[in-house]
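Presented below is the structure to which this report refers.
A single protein chain has been omitted from the complex, and every remaining protein chain is retained in its original position.
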Amino acid sequence: MSEELLEIKNLSTSFRIVDDYYAAVDDVTLSVRKNEILAIVGESGSGKSALAFSIMGLHTRAKIDGQIKYKGHDIVTMSPAALNKLRGQEMSMIFQDPLSALNPLMIIGSQIEEVLILHDSKLSKKQRKEKVIDLLNKVGISRPEHTYQQYPHELSGGMRQRVVIAIAIANSPKLLIADEPTTALDVTIQLQILELIKRLKNDMEAGIILITHDLGVVSEMADRVAVMYAGQIVEIADIFTLTSNPKHPYTRSLLNSIPTVKEEKSRLHVIQGIVPPLQNLPRKGCRFSARTPWIPEWEHEENPQLHEVAPGHFVRCTCHYNFHFPDTSEEASHNGTS
Amino acid sequence: MGLLEVKNLKVHFPIHGGIFRKVVGEVKAVDNVSFTIEAGQTYGLVGESGSGKTTTGRAIIGLNSITSGSVIFEGQDLALKGVRKQKNIRKDIQMIFQDPYSSLNPKKRVLDIIAEPLRNFEKMSPGEEKRRVQELLLQVGLSPENILKYPHEFSGGQRQRIGIARAIALKPKLIIADEPVSALDVSVQAQVLNFMQDIQKELNLTFLFISHDLGIIRHMCDHIGIMYKGRHVEQGTAKDIFDNPRHIYTKRLIAAIPDIDPKQREKQTEFRKSVSMEYEQAHRNYFDEQGMPYPLKSISETHLVALPEKG
């Protein structure tokens, strides 16, 4: 059951700004198991997409330190040829924006066929086409023969996202990274896409990394959740623990700031301040402390580490022990519903 | 009588075809939509892409031309020619746009962006103008020292506040907010939503809030209209819509919202199954032969549902 598919150890991904490198992903250690959906939650600037790109080896100008081991092989030190064998075959990615993730000058059929050609040269032309039609059927496209011949601009956003998913699952990958797969879509389409991803997990027993900022999507999909803030993981737990017993101030603030259909009109919690830009990130002390100024400094650890507060539940820093919102009524609104 | 009354609003776009680009048909983007917004309240317009919600908002403010119907704002019909030319009407209705990254001119300073409506409608000396802009910045929670900065120096949430400052500069009565927080992060989204509620109270504003996010709509709105294919399928108070949805399309939308509580997963799945079963089986009871929703019928004082004449 708990077979480790991907093991990330002390990963730092740094980008060059003017003359220095700044870590967008800062010392992240994480693992993904077979047949598991791991959600990575965070806002823009948290480093969640940079982490996903590092796993896929898609950064062209970043400095990467640490290890990303896929089935024991380190992606960071792998040759481009070896990496290209993995990508599209063993692991693949669903991109955020279906409008721009497809080549505008190629018909849908060739775009899906490409990933088949790259990894399985034995298939004949006819077999390949059959497989593409099959895939289009699988992702719920009703007229696959017709869609095969179409160009991306002729399809709606939801249809395009299905095509992107068809490309990602063409070779039945063992690891699937979905980077905000439904952000650009309507709720009913979102539901269909999420159900499709769930079904794929069950069919292929793949490990799935779901990157999102939408806590509703996380609650529906994830087995485990890692919350990222300013390049670091601040909390990691299974989904039930995370939603019923969130610890880190950031996790609790996030849960309190989303409006849900279950509440009446009330105040939303607002996290003070902003996520600092990469080059101004405080590299020492609790990175979230600037946004909870009412918490005294001694509550924070000097060099915050992840602590295991319960089996499988890790929280960074010690500031969560005595954490409270400035206005105590704010948390009631959330805890009342769960 | 409401501040804004939209009656049988139609916005049709012509389709051109053939060698001479003759009109060969039309898209009924908004097809017979009526609703009323009371002063000081928030009316939510919900629907999926292509439902006509944005077109409705744009037609009210005059960005899309109205094919037929009337838009009565404080007793004056904006659909009539010439009415919009009156300065006070253009002052009284303002808009907040979806994308704070592209709706602010990157080459203009914050001072010029916010002062633009003031320059168009009010004669102010440069000193007065500057003071007013600083006041507005304070009002939206930004430091008045920011007036000489450019949009790229601000975060998404701050930009959206600049957009709001521009919209409230002329002390409008009605603000049309088209997906004002869709491009923002959750925490920033909360900031902007709270802030919109604050200025609503403070300035006694009326909002037409357009969104596809039902969570936000529930949070913000007093009355809600659900749109589908250019028509309303259901209209009512937030309670009517969320606690007692009557149209299958509304039910389907609500069922599709991700549940924040993971313990409800099984229940949600069951619920969705039953809704989609009902959708398939009872489709005919809710849509006519062309798959279009029926005209609205009132089922309580506040609640209207698109049902066939003899339900």
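As written, the chain order gives the labels A and B, with residue 1 at the start of each chain.
Heads up, the rule we're going with is that a residue touches a chain if its C-beta (ideal position, glycine included) is under 8 Å from a C-beta of that chain, and two chains touch if they have at least 3 such contacts.
The rule is simple: contacts and distances are computed from a predicted model.
S.K.: For the chain not present in this complex, what protein name does its UniProt entry give, out of "Glutamine amidotransferase", "Pyruvate dehydrogenase E1 component subunit alpha", "Spore maturation protein" or "Peptide ABC transporter permease"?
M.R.: "Peptide ABC transporter permease"
S.K.: Looking at the whole complex, which of A:S44, A:Q67 or A:Q89 touches the chain that is not displayed?
M.R.: A:Q89
S.K.: If the missing chain were put back, which residues of chain A would it touch?
M.R.: Counting only chain A, the missing chain is touched by 56, 58, 80-81, 84-89, 92-93, 95, 97, 100-105, 111, 114-115, 118-119, 151, 153-154, 164, 167-168.
To be clear about the criterion, only the chains that are shown with their structure count from here on.
S.K.: Can you list the residues on chain A that touch chain B in the complex?
M.R.: Residues 43-44, 157, 186-191, 194, 213-217, 219-220, 222, 239-240, 243-244, 253-255, 257-271, 274, 337-338 of chain A touch chain B in their complex.
S.K.: In their complex, what parts of chain B are in touch with chain A?
M.R.: Residues 48-49, 155-158, 185-191, 193-194, 212-216, 218-220, 238, 242, 252-263, 265, 268, 272.
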